[in-house]
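The structure follows.
The complex appears here minus one protein chain, its other protein chains still in place.
Chains: A and B, in written order; residue numbering restarts at 1 for each.
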Amino acid sequence: AGNKSIVVSGSSKSTMKVSGRVHVDAWGFDHDENINDIAANDTDENNRLGFRRLRFGVKGKIKDNMIYKIEMELAGGNASEFRDAFIGWTDLPFLQEVLLGNQKRPYGLDHLNSSRYNVFIERPFVIEAFNEDARRLGLQAYGISNDQAWNWRYGVFNGRNVQDEGNYVGDHLQLEIAGRMANTLWYDQTSGGRGYAHWAVSGSHSDVSSNQDEDEGAVAESRFRTRPEARTAGTRWLDTGRIAGLDYYNLLGLETVVNLGSLQFVGEYQSNWGERDGAEDIHLHGAYAYVSYFLTGEHMPWDRESGTLGRVTPFENFWLIDRAGGGKAAGWGAWQVAARLSYADFSDEDVQGGEAESLTLGLNWHWNTNARMQFNYITGEIKNRTDLVGTGNYDVYGARFMVDF
Amino acid sequence: AGNKSIVVSGSSKSTMKVSGRVHVDAWGFDHDENINDIAANDTDENNRLGFRRLRFGVKGKIKDNMIYKIEMELAGGNASEFRDAFIGWTDLPFLQEVLLGNQKRPYGLDHLNSSRYNVFIERPFVIEAFNEDARRLGLQAYGISNDQAWNWRYGVFNGRNVQDEGNYVGDHLQLEIAGRMANTLWYDQTSGGRGYAHWAVSGSHSDVSSNQDEDEGAVAESRFRTRPEARTAGTRWLDTGRIAGLDYYNLLGLETVVNLGSLQFVGEYQSNWGERDGAEDIHLHGAYAYVSYFLTGEHMPWDRESGTLGRVTPFENFWLIDRAGGGKAAGWGAWQVAARLSYADFSDEDVQGGEAESLTLGLNWHWNTNARMQFNYITGEIKNRTDLVGTGNYDVYGARFMVDF
Partner (left out) sequence: AGNKSIVVSGSSKSTMKVSGRVHVDAWGFDHDENINDIAANDTDENNRLGFRRLRFGVKGKIKDNMIYKIEMELAGGNASEFRDAFIGWTDLPFLQEVLLGNQKRPYGLDHLNSSRYNVFIERPFVIEAFNEDARRLGLQAYGISNDQAWNWRYGVFNGRNVQDEGNYVGDHLQLEIAGRMANTLWYDQTSGGRGYAHWAVSGSHSDVSSNQDEDEGAVAESRFRTRPEARTAGTRWLDTGRIAGLDYYNLLGLETVVNLGSLQFVGEYQSNWGERDGAEDIHLHGAYAYVSYFLTGEHMPWDRESGTLGRVTPFENFWLIDRAGGGKAAGWGAWQVAARLSYADFSDEDVQGGEAESLTLGLNWHWNTNARMQFNYITGEIKNRTDLVGTGNYDVYGARFMVDF
């Protein structure tokens, strides 16, 4: 392409970077009959094949110190949505960086990690249930200490996920204040970050509408639900429903990461106390822990600015290719194995969202910095769930192909 | 990013510019009980928070003398739409520029102005009601005189808004011919355009289907409706409904702008005569006028090629930032105040779309050429409206954050 076909941004005062990702997933479900009662259509969960993420977006800077981002999610076909969609200010005194718009709420390391870098295909019960789809309309500040040891984010959010609607309509603002303070307490500079340790504490206070009727104005954002750490259709296997009388809830999250070369330990715990009018208060909670290891010697990088996982760089890229100049070249990519234990209890008093535990075994095959395959085997059980008789056991098999650009 | 990551257009014969905008709005409504009857769900209008515009698009040239544009509106979440979507020819003898596709109809200065430059958050009653969502499928020529004193646009359009459907289906074409002749009768070159005067006349003749049934083929484009110059949900507070028996309507628009440095006067009047079969003809009309003033000395630029408002450049950009090289820099941006009076009468004979008047006070804080905040306070009343008993009074508070790139 010649000089004239170079793409330029709409304004001479703004820059633009265009990026995207493609995630193609396959899921197979095998469960006992009890699960039928909580799966879609009151029948067995169907297998699934298709796009998990098909994203495309632009971001850039606006002179002097502003930024913007619009990201689209096209994997829903007719039901396209937006993801990150914000304007922001950088280099601010005291506040450092502030974003206004649709952005991730600041709790749950596994949600703050990009889906491009996460070790397992889907997120743990508790992380997804207490922060469904993560992003909300809000105003959030992002900061970091000069020595990069501490980073934090805090802000106010509206409780509704508006990625499919674009706007929140309602007289009850359903405001939430939330924040996260993270500390990289050890980071081995000499090895280029192959050793590090991190901990963080996060929390939120969410004011919830008492309106339980979806037809009138504000819908109460008082529901916690999630899939079985795999992509089921329609219904969520764990679901509290809208909790009657919920006035507000407080969330506390604790997280830690320890990385020793190719080996990584990660754990999180989240606890959710709900205050109800005319009913007993409730306490829901959950946790997960995993260990991952690179058979080929690489490590999981750490981003000290955001306190999240970074992009893996294989020692050698994967594939046997025919070189243009003749001859062949081979490389095996990076191989990573992982095991995760996850637990959640969303049942308390009359709220019976379900109690679940599961084990996930994972294999990640990183082809290059921008592409990888993931394989997950999940075995779990659910009990104490409305509509579920006794205990439901299940096995799930998943695979993902992924690139980002 | 290195050389290889430069984005190029799909064809060596075409150029591409990528642009977009993010508008984040908050609205609060306060009205008397009478308004309940015309607001959504027969209850009080809910407050609103979210994206008003989330746009992204590409445009460019195709060798030798063609142009193209596709612009998406993502603020609706699942309900994405397109906006400008056309192909065109430039440098034509006599016709100058011709566009085919979805583009703005040529009447109403306040609609022809980009939402990036308009002084108030939302458009006046009459401008939006007689040209709902502005864009239609059409073929329109755009011209300008050599001395830039005169510019014009005229063309034929289909009457239906197809931004949500993509196509018009119907045997009655519902064609409209429309045009606008504009004159910049004074433009002070020496001050760089700080002084100018403009007037324009526009008109249309719209042939309307008599089919009043949405289920069969062509739906009659014989409805005029609008919100209270603020973003309400669902229903329009002013709405004639589909006017029984309407055969065609003729529209006449007059507009003027006088700019004296930081001070600007703008006024428009539009009149709409409807010819009906088997019923009395009707006459609907409305007007608005506003004055705006920059406290910080800037002026509203004028685009003589299109006869519309241009992009404001603050004398100094806003924000206190930490400079990379140490030290701080501060600037206050540009501050603009404005007041608008708006009136519309959409009630005549048996058509009772409503009669409304409102006052809007506005404050615009321009941070830089690509970003600003807007604040509006609106107070108004509606009467002579079907379903409305007596007079409805309301106050509305609005704020917008806006960037474009």
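Some notes on this structure:
Definition applied: a residue touches a chain if its C-beta (ideal position, glycine included) is under 8 Å from a C-beta of that chain, and two chains touch if they have at least 3 such contacts.
Note that the structure is a prediction, hence the values are computed from the model and not measured.
Residue-wise, the contact with the chain that is not shown comes from B:Tyr168, picked out of B:Tyr168, B:Tyr248, B:Trp332 or B:Phe375. Residue in contact with the omitted chain (choice from A:Ile38, A:Ala75 or A:Val396): A:Ala75.
The omitted chain makes contact with just one of the residues B:Phe51, B:Phe82, B:Tyr154 or B:Tyr187: B:Phe82. Contact between chain A and the unshown chain involves residues 1, 6-9, 11-12, 14-20, 22, 24, 41, 43-44, 46-51, 54, 56, 74-80, 233, 317, 319-324, 328, 367-371, 401-405. Residue-level contact of chain B with the missing chain is found at 1-2, 4-11, 13-14, 16-18, 58, 60, 62-66, 68, 70, 72, 76, 78-82, 85-87, 89-93, 100-102, 137, 158, 162-171, 173, 215-218.
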